[in-house]
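With one protein chain removed, the remaining protein chains of the complex are shown where they sit.
Letters A, B, C, D and E name the chains as they come in the text, with residue numbers starting at 1 for each one.
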Amino acid sequence: MREGRAPDELRPVTIETDYVEQADGSAMISFGRTRVLCTASVEEGVPRWLQGSRRGWLTAEYGMLPASTGTRAGREASAGKQRGRTVEIQRLIGRSVRAVYNLAALGERTIWLDCDVVQADGGTRTAAISGAWVALALAAKRRDLPLPASEVAAVSVGLAGGEILLDLEYEEDVAAQVDMNVVMTADGRLIEVQATAEGDPFERAQFDQLIELGAAGIARVVEEQRRATTA
Amino acid sequence: MREGRAPDELRPVTIETDYVEQADGSAMISFGRTRVLCTASVEEGVPRWLQGSRRGWLTAEYGMLPASTGTRAGREASAGKQRGRTVEIQRLIGRSVRAVYNLAALGERTIWLDCDVVQADGGTRTAAISGAWVALALAAKRRDLPLPASEVAAVSVGLAGGEILLDLEYEEDVAAQVDMNVVMTADGRLIEVQATAEGDPFERAQFDQLIELGAAGIARVVEEQRRATTA
Amino acid sequence: MREGRAPDELRPVTIETDYVEQADGSAMISFGRTRVLCTASVEEGVPRWLQGSRRGWLTAEYGMLPASTGTRAGREASAGKQRGRTVEIQRLIGRSVRAVYNLAALGERTIWLDCDVVQADGGTRTAAISGAWVALALAAKRRDLPLPASEVAAVSVGLAGGEILLDLEYEEDVAAQVDMNVVMTADGRLIEVQATAEGDPFERAQFDQLIELGAAGIARVVEEQRRATTA
Amino acid sequence: MREGRAPDELRPVTIETDYVEQADGSAMISFGRTRVLCTASVEEGVPRWLQGSRRGWLTAEYGMLPASTGTRAGREASAGKQRGRTVEIQRLIGRSVRAVYNLAALGERTIWLDCDVVQADGGTRTAAISGAWVALALAAKRRDLPLPASEVAAVSVGLAGGEILLDLEYEEDVAAQVDMNVVMTADGRLIEVQATAEGDPFERAQFDQLIELGAAGIARVVEEQRRATTA
Amino acid sequence: MREGRAPDELRPVTIETDYVEQADGSAMISFGRTRVLCTASVEEGVPRWLQGSRRGWLTAEYGMLPASTGTRAGREASAGKQRGRTVEIQRLIGRSVRAVYNLAALGERTIWLDCDVVQADGGTRTAAISGAWVALALAAKRRDLPLPASEVAAVSVGLAGGEILLDLEYEEDVAAQVDMNVVMTADGRLIEVQATAEGDPFERAQFDQLIELGAAGIARVVEEQRRATTA
Partner (left out) sequence: MREGRAPDELRPVTIETDYVEQADGSAMISFGRTRVLCTASVEEGVPRWLQGSRRGWLTAEYGMLPASTGTRAGREASAGKQRGRTVEIQRLIGRSVRAVYNLAALGERTIWLDCDVVQADGGTRTAAISGAWVALALAAKRRDLPLPASEVAAVSVGLAGGEILLDLEYEEDVAAQVDMNVVMTADGRLIEVQATAEGDPFERAQFDQLIELGAAGIARVVEEQRRATTA
């Protein structure tokens, strides 16, 4: 793991746009071996509780292809139930992107952001947020809808073996004492912070270091998002 | 709302222990009108993936009685499905309490923490964490199991109308621009931080103020937990 | 078990009203250690099959908190399915209370009666019926809806060890050869009788004795209901 | 309705045995137009909670073919859920037949009684109990298992338009103020009594008349059961 | 198996019409021991996606009674899920019959074809198609709806032990290397062909022989359908 990568270094980030030509917007985003296919689909109409409000809705769904992890995980569709982790992640993606999107200006339309993990090696939820934003931006441009107010990107940071690390791979993630996901705008404002002690509780000072490192990583991801959407 | 309460003041916190005499441990915890019944049940055996490991397991479930909110919410059991929010909260409760509990010393037993909201007026998840810890401590004592390493308590903090507020009621919560839940040990170390921009993204400085205020509130809740478990 | 209680004696019955302040009506009812939280919630509108009929609807749901019995029972919401026993009981509660309630006079509204067992020591379904009636009466008064035509109360009776017993505790219930639930109005008319031979079939004469004893017990419960609702 | 039938007269009852040759025991039972196909299937093994107990188990399942009623009812298998009524009825059938069957003598085997309504015109649950008993008796004989201790039969009785009626057809059932199902052994002992006020509560005296009428009807059904099983 | 039946001989086919008097059309069809109860129910209205189209809809559902096979199969309604095989079969039945039915002339009505297997000894899906057509034809006549353009019948054919066989019984089916279902109109045009290599792949020549044999069998079934519907 890490394979010579510095503690404050991201894995190679690539974003391949328009991977699904028929979708309104799509991006295959990779953080090293972690690869997530993100699409944005625009639908006329809104859920019942918004009908007549003249506001739109934006929501996300997340899934992992069964073979995306080293060991096959059961398909949720055939189990007839999404796992708790899936539900938690898709709610996070939706909240994160809604923070920069003007639903009132969207009108009574729904934007679906689908994030499907093709290969998982740590950081799938933060890759999904970063890729979903790209798919949204592309769809908004193509369909002539309001553009997002800013980029939104996310990275994971963690404390493992006493070291503060950026962008954890799966094996680092398993070993981490603290696991943190940070979601920010391009200008460094916070959208969501989730920090969890996997083992022992942690100190405020460590928390501050983690969040700094996260901010630096996010700035790098935003550069890639800009490159992908202004091409 | 607030009814004369200062921005940095908790609602009255009360903890009634042994509310369910037949449970191994139980506590009815109130933060003002928010009231959550927490129980701890000890079972011999562990889930399949831990069998033979000599380690125990501790997990939480959360529910809201249908009439606990002003407007009746459908019963999840009759819908045949837990809502995403429920799943997210019960995972949070379990993680929070596991951070101070020695599962290796527990042996192959499972502790279930059930948190059922009797009345909801904001802050049910943080009340649930705080109450679940009490139920656990009582059950551990009564059943002669390892005691938790420290108290664990949680509060909500938020930014509403430009003001930093401790322990938000439902109406404050709805109006908040930033909503944050903090879980800490008695000595002020962090277990979990979840901060969410409900509206616009927020600044690092605001984040720091929120976390300070949360720490102060948690210290107060820990006092109540000590009173309840040392009686 | 019984602990000095005579065969024809109820356990102490208490009814605490307005336990959930935000509900339209609520009552925590106890028969000894058996404790059931009953709430009534009034909703505008009726199920589809009654729309346009100008009639209202009244229905009940029943649940047991997982730790309410000595040994933790799985949560139905997380199993994704209500147990057969639950379904049977909630249908019984709804039928029992509808027998004294004028749905035509209610108009196109729905009243939900939720009965959640906090602690179970036998007789939860009869306690639930008795408590649900109180919650209904309180909600009707508060919301200025038609009042029920009469009190409705219920008790369990049984034949255990050759003896006719009123208001069986859990251990008596397990040992009973005949198990009977009686639901009556305040003036002693029958709403529902369910008698079941748990072991050998039983004689008509025994049946008659059981129903007499049930009637006597119900009269006592009605007194408590009146006290609770006229306070 | 009734078509000249006296108030205390059963509809023509017929029992066609071995309707499903491949089942261990089977009977197509008719009460007038109501027709229920009952089968008994013997399986080695018992549910987990009885393993090692040396006792057997007997359980029932009930269903209605979608076209069995005048208006098609949705198929439960495609809805993915049994209706509450179905659950209630199959539990009743199981309890009724277990009352005369020696599960200890059965050994670790399970007997499934399946009752599928081919055509419904009132009284399907009582027909199902009566037919299930026949299927059980035939299977016990054929597979050389313990025979039931006695016949078990059931009928419905009711109070409609001020009149006490035996064996209600669908339209009578809809109009009934009191609806009662009685399950008895051949020697007139009671196994289960369920009486429900569909409209106003009813008097003890009416209840007694209903149960008398039920007993008379059951004696007639037992004659048919004997004819069918001793052929 | 076969019991003297020639390889190109059908089992005795019988069709008993109006088995369920209350249904719009019904037929109990038998191919030897295989027996399927087919009903047609006409409903006003169409599924949402056809509303306003002035076209009707025709769909089928299939089920097996639990005791229909030698060994009891679990009830799909209580498992809460239809098996994959069930879903596949009911889609086949629907497609087959729709091929000869004018849905535009039906108007906004839905015809449900329910096929419930009472006893299974191979060929239940082809019997179901053949019987469903009869139920449909009877319902159309009785309710004065458009008649089907032609008979539709189906048979199974297969290659077992090197021999080409018509109308396989269960044990032949299990032993077959190739299993084929053919659905045709009365004038020998094809509606559906499904051929599956159960073991080794097969040759085009064998395929041609199978389809010829199927056509001959179908002609015989059509004769029975005509007899049943013109009576």
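We take it that a residue touches a chain if its C-beta (ideal position, glycine included) is under 8 Å from a C-beta of that chain, and two chains touch if they have at least 3 such contacts.
Please read these numbers as outputs of a predicted model, since none were measured by experiment.
If I'm reading the header right, one chain is hidden. Which shown chains does it touch across the whole complex?
Across the whole assembly, the hidden chain touches A, E.
For the full complex, which residue in A:61, A:108 or A:212 touches the chain that was left out?
The missing chain is touched by A:61.
From the list E:139, E:195 or E:228, pick the residue that touches the absent chain.
Final answer for the missing-chain contact: E:195.
Just name the one of A:3, A:21 or A:144 that touches the chain not displayed here.
A:21
Take the complete complex as the reference. Which residues in subunit A touch the chain that isn't displayed?
Contacting residues on subunit A, toward the hidden partner: 19-23, 26, 33, 37, 39-41, 43, 61, 63, 65-72, 75-78, 80-82, 86, 112, 114, 116, 118-121.
By the contact definition given up top, give the residues of subunit E that touch the hidden chain.
84-85, 87-88, 90-91, 95, 99-100, 150, 184-185, 188-197, 199-204, 207, 211
Here is the rule we use: only the chains that are shown with their structure count from here on.
Starting at subunit B, what is the smallest number of hops through touching chains needed to reach subunit E?
3
Where subunit D and subunit E touch, do the two copies share over half of their residue numbers, giving same, or under half, giving different?
The interface is built from the same residue numbers on each side, given that over half of them are used by both copies.
Relative to subunit B, which chain has the most distant C-alpha mean position?
In terms of C-alpha centroids, the chain at the greatest distance from subunit B is E.
So the centre of each chain is just the mean of its C-alpha atoms; given that, what is the distance between subunit B and subunit C in Å?
Distance between chain centres, rounded to whole Å: 32 Å.
Quick check: how many Å separate the C-alpha centres of subunit C and subunit D?
That gives a centre separation of 27 Å.
Which parts of subunit E, given as residue numbers and ranges, touch two or more other chains?
Where subunit E meets two or more other chains at a single residue, that happens at 80-81.
Could you draw the chains as nodes, link the ones that touch, and say if you get a line, ring, star, complete or other?
line
Please list, in label order, each pair of chains that touches.
After working through each pair, the chains in contact turn out to be A-B, B-C, C-D, D-E.
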